[in-house]
Each structure stands twice: as structure tokens, then as C-alpha cells.
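Here is chain A:
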Amino acid sequence: MTEPIMEIKDLKKYFLVNKSNGKQVFVKAVDGVNLTINQGEVMGLVGESGSGKSTLAYAVMGMYKPSGGRILFKDRDISVSSAKRSLGLKKDLQIVFQDPGSSLNPSQNIKQILELPLKVHGLAQNGDLDQKIIDLLQTVELSPNYMYKSPATMGGGERQMVSIARALATDPSFVILDEPTSALDVSIQAKIINMLLKLQQVKRLTYLFITHDLSLMRNIATRVAIMYLGKVCEMADTVQFFKNPLHPYTRMLLSSIPVVSEEEEALKPQKVVSTGEIPSPVDVPPGCSFHLRCPDKTELCAQEDPVMVEAASGHFVRCHACAKM
Partner candidate 1 sequence: GGNQENNNQDAQGDATAAGQESIIRSTASDVPNIDPGVGSDYASSIAFANIYDTLVFPAHDGSLKPWLATDWQPSEDGLTWVFNLRQGVKFHNGDELTADDVVFSMQRMITLGEGYGYLFSNVVKEAKALDQYKVQFTLNKKFGPFLSTLVRLYILDQDQVMANVQQGPYGDMGDYGKDWLVSNDAGSGPYMVKELKKQEYLQAVKFNDFWGGWEEGAPEAIKIIGTTAGPTVRTLMTRQELEQTDQWQTEEALKALDDISGVSIDAGFTGSMLNIMLNTKIAPTDDVHFRKALAYVFDYQTVVEKLFPGCKKAQGPVQFNLPGFNPNLPQYERNLDKAKAELAQSKYAGELDQYPVDIVWIAQVPDEEKIALLFQANAAELGIKVNIVKTPWLSFVDQVATPENTPNASVVFVAPHYNEAGSMLESRYHSNSTGTWEQGEWLKSSEIDADIEDALVTLDENERYAKYQKIQEKLVDLCPTIWVFDQAEKRAFQDYIQWPGAELNKEGKPVSSVMGYNFYYHDYKIATQK
Partner candidate 2 sequence: MMDINTQTAFEANIPSAATRYKENLRKNWYKFSRNKLSVIGLVIVLAVVVVAVFAPYVAPFPEHAGSFVDYEHANLAPSTTYLLGTDNIGRDILSRIFFAFRGALYMAFLVLVISLPVGVILGLLAGYFKGTWIDTVIMRTTDIFLAVPPLILALAISSVLKPNLTNAMIAVTVMWWPWYTRLVYGMATSMRNEYFVTAAELIGAGKFHILFREILPNCLSPIFTKMALDVGWVILLGAALSFVGLGEQPPTPALGQMVSDGSRYMPDLWWMTIFPSLAIIIIILGFNLLGDGIRDMLAKGEHDRG
């Protein structure tokens, strides 16, 4: 259970962009992330929009070539672009995207969508193609008569189920879920999450689950990592994490969550008031990237970028204040 399936070491991904004044600058979308994901766990990656979650995921998938650092998957270095990856690796690593609308080709029917991975990886012979597709649909709890439907005629939840079915079609061992439910309603989200958890158990999958919903994380992840402006600022075992959030940003996040019951309200750290805008990743403030919004900032924070420290066993945090503790 604890043996790592994927190790991300000092991963960096910078994008070159043109700013309005004609200058070229780097967006440091991912800026030195270290992350180890163990076999069979659900690693939760949380962070606000633009913090680099997707970029990280895409780099793992090979959609971007990393600007620096390495990604090890089952001890193999895979920090190359997907074009250079072997078919076997592609089979092992799959992703479900956030947007159920755009991740299915609107001009294909479900059968065509699902048969692609089966054909590419030679997982089905012509004869049993239909049966395989029916099986796939069943694993995501859709009835076989979806075979000939087109995505446009389906609801968001159903589409996302098809996306999941497609990701699972290659029988991968590692699946990245990039906010798979954030575009959906809570009732559908519940259904999908349940199904994902069930599948994880049955197929002994490892998930990297990306979301910005901490409440959701609380319920599904075994470990949680928080990202802010391209860096991981806190990482811990889920229980530990919610019991004792250390980073001021984590606390700010937690205290901002709208909740539906008094019990939950009681769990929120009350004191932190969210202030300020998230800076643009183009001009990240010097020092700790969070210091402009931090309620506990010191002079040190404006000058020096803190390093990750293990504040408690398995609980890592990047904060000058916590480092001193």
C-alpha cells in the first residue's frame, strides 16, 4: 500500500507568453513541485483556479514537456511529451477532464468514443467489441442502450460517466481526475464520486484527484496536497490535515467554505478573513508567494521563499511561521 507508484521531483513547467507591452515573460504555472503518490491511494490536489493543478496533471500525462524536474512512474522516467511515450505507458496512465461537454467528441456516438481505446490498444477483437463496450458501460452504471447515443443528447453527469468509462477502457493503473465533478450538480457529483470510489476498490486503481472543493476532499482522499501559485504549500494525511491545518492559506480556504450545518461550521477555522486577489502567476511576489494576503506575515515572508518542512509525521508545510514551530 505504501509503495510509491509515482514520484514527482521538483517539477517545473513555465509557459512563455507575450504580455501586452510586447515583452515576453514566463508564467510559472508549476514551480518546483515534489509529490509522491502511493500505490492504491487517492491523492487529493486542491488549489484555487490558476494555481497549476491542471498543468501539473497535464505534465504527468505528457501533454506538456516539463521545463524542469522529473516524473517517475513505476520507477521509469516519464518526463517526456506524450508523443514520445510508449503505447504501454499510455495504456497505464489515464485522465478524466473537468469539462464533460468538451471531452467527448460531439460528432461521435458513445460506441465510437469507447471503441477507440479498445482498438488502439488491441483490447478487443472485432467480434467482442460490442460486448466490451457494453461491459464498459456497465462498469460506469450506464445501460447498454447508450451505445448509439450522441454526447449532445446526454446530461453532464452521463457524459462524465462515459469519459470515465473511456479512461478505464485501457485498464490503467493510474488515473488522474481533473475536477471531474466540479461542473456538475451535487446530486450527480455524489453518484459519480461513489462510482469512482467503488471502481478504485475493485480495480485497485491509484487516483490523483484534483479539485478545489475541500469538503469533497475530506470525504474521498487519503492524502491532501494544497497548491498555491504553482507550489505545494501544505500536504498531509487527510484526517491530520483537517484536524490541524497549518498553512495560513489552507486556513483561509477552509474558513471560506460555505457549509450546510452547524457541525461543519464548528470545524472551520473562524479567524481568517479572505483578503486580496490571487496574484497573476506572471508576476509572483518575491518571497513567499502568499505573503501579500497572509494575515500572519512577517518581514521574512516578503524576502525569502520558505521551504517545505515536515511539521508533523507526514504533514508537510511551506511557511516560515510553521517552520519555527
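As a selection rule, all candidates are chains of the complex that A comes from, given by their letters.
Please note the rule applied: contacts are C-beta pairs under 8 Å (C-beta built on N, C-alpha and C of every residue); 3 or more make two chains touch, one makes a residue touch a chain; residues count from 1.
On a predicted model such as this, the values are computed, not experimentally measured, just so you know.
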| query | Which one touches chain A in this complex, out of 1 or 2? | reply | 2
| remark: chain A contacts candidate 2 in the complex at 61-63, 82, 87, 90-91, 93-95, 97, 99, 102-108, 112, 116-117, 120-121, 134, 138, 141-148, 150, 152-155, 158, 163, 166, 170, 191
